[in-house]
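Okay, here's the structure, questions in a sec.
Note that one protein chain is taken out, while the other chains of the complex remain in position.
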């Protein structure tokens, strides 16, 4: 199985699928299953893509994951393959692969001080690609196909790969939590306006039905803690634990980002009632 | 084959695909084909989703259909598996599965008086899921995988399933038709603005080229009956029979909802010229 995740929209990912399929067909090998993770990641937003990949990829069985969110395409940023347990991730060296790779490897370490603990990065020797603007088609899709054909356990057999310890790091900001509240940041806003913070959901344990004051750059908004959307009225705000395990600011049948007045990377403070 | 239909947008459905794939991989079983029906159903609009499923699912060969349009996630609404002929549908007990299930079973009955005639509903015993907000990943995708593995003919073998006759009904409003016209309702507006009504297309038989007066909440608009979009000028209104077999209000290369001034659930009256 090869998964594909990009910020390319339509129809560019189809060219990547064609390249992968042709590479197997040319070798008379069966084409592996291709699964789209998303092609609508926020455009050129490496940190948001890294968040979503960490959220989604651990649900998958062992696979090769081809990721292209790549504002540095055409510069001298490296191309990477990262082995993480029985998975391999293929993509640009801008940190986008690392949080998901650490999660897939079960690496429970301080990403800020040792970004590659528990995972094995390889740099890809890239020959001059056809295009300086579409490495998804010309670099990463062919590498993902080659990695799948070689097998994740046998990456050392691929002459284009060489082990490296020097990768561009990426880590999410750390929240601060105490008994009265928490201070953190908005990691992503999903396309329906649900606001995902970096505050661990555990801070809401035992607080169902209490009121939280949410401090934002524009002021303070209050909302009840509720374990699911339908526990508040239609159009009403709530503070909940999202499916990612973090505190989420939401509106039942509405947009949390608008109701709370926040966007990705905004600071937020939670004060428990 | 497992089909997936949700109102989740991106990238949540990928987590469901990962869960299904992992469940088969963990059992060393081949992963069935996964086909996306849609992940852009109108958000939390159970009746619209039910319409689209009844429209699309009867085209498929026998399959397991996993449906998540679920405004009641995290409440005590039940989870269902509905057997319909050689198909099984998996989703929340809010009526979204029923019209498609009746169509797949070939059940030609009065849905308003006997919502489960011809189909076999089972309630799923749901253990406490990881998340109160993402049962697509934590409840319905695993159940769909288990149903596929057991086989639609063998649902009684699954200990989590128990037959039930008590399901939340859903039926579409009935139009009234006479020789001079029809009175009905807008069922859905598709993303290009085509307006699907509940009036059967047969009322337009023999009326090609005649004019229909369409009464809406805001007034009356006239348009010709035409069997396809290109039979009227670019930007012109038409009344046609859509691919669902119902009367559709449309504009050639434009938006019918704007030109006729209607939205889902609006009442409409058709007066034949």
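All chains are identified by letter, namely A and B, in their written order; residue positions are counted from 1 within each chain.
Keep in mind that, in the parts below, a contact is a pair of C-beta atoms (placed from the backbone, for glycine too) under 8 Å apart; a residue touches a chain by one contact, two chains touch by 3 or more.
Note that this is a predicted model, so its numbers are computed, not measured.
If you put the hidden chain back, the residue from B:19, B:57 or B:195 that touches it is B:57. Set against the missing chain, the residues B:40, B:149, B:207 or B:267 yield one that touches it, B:40. One chain of the complex is left out; on chain A, the residues touching it are 9-12, 14-15, 17-19, 21-22, 24-26, 31, 34, 43-44, 71-75, 130-134, 137-138. In the full complex, chain B contacts the hidden chain through residues 1, 3, 5, 33, 35-41, 52, 55-62, 190-192, 227-231, 240-243, 248, 253.
We adopt the following convention: only the chains that are shown with their structure count from here on.
Annotation: 31 Å between the Cα-based centres of chain A and chain B.
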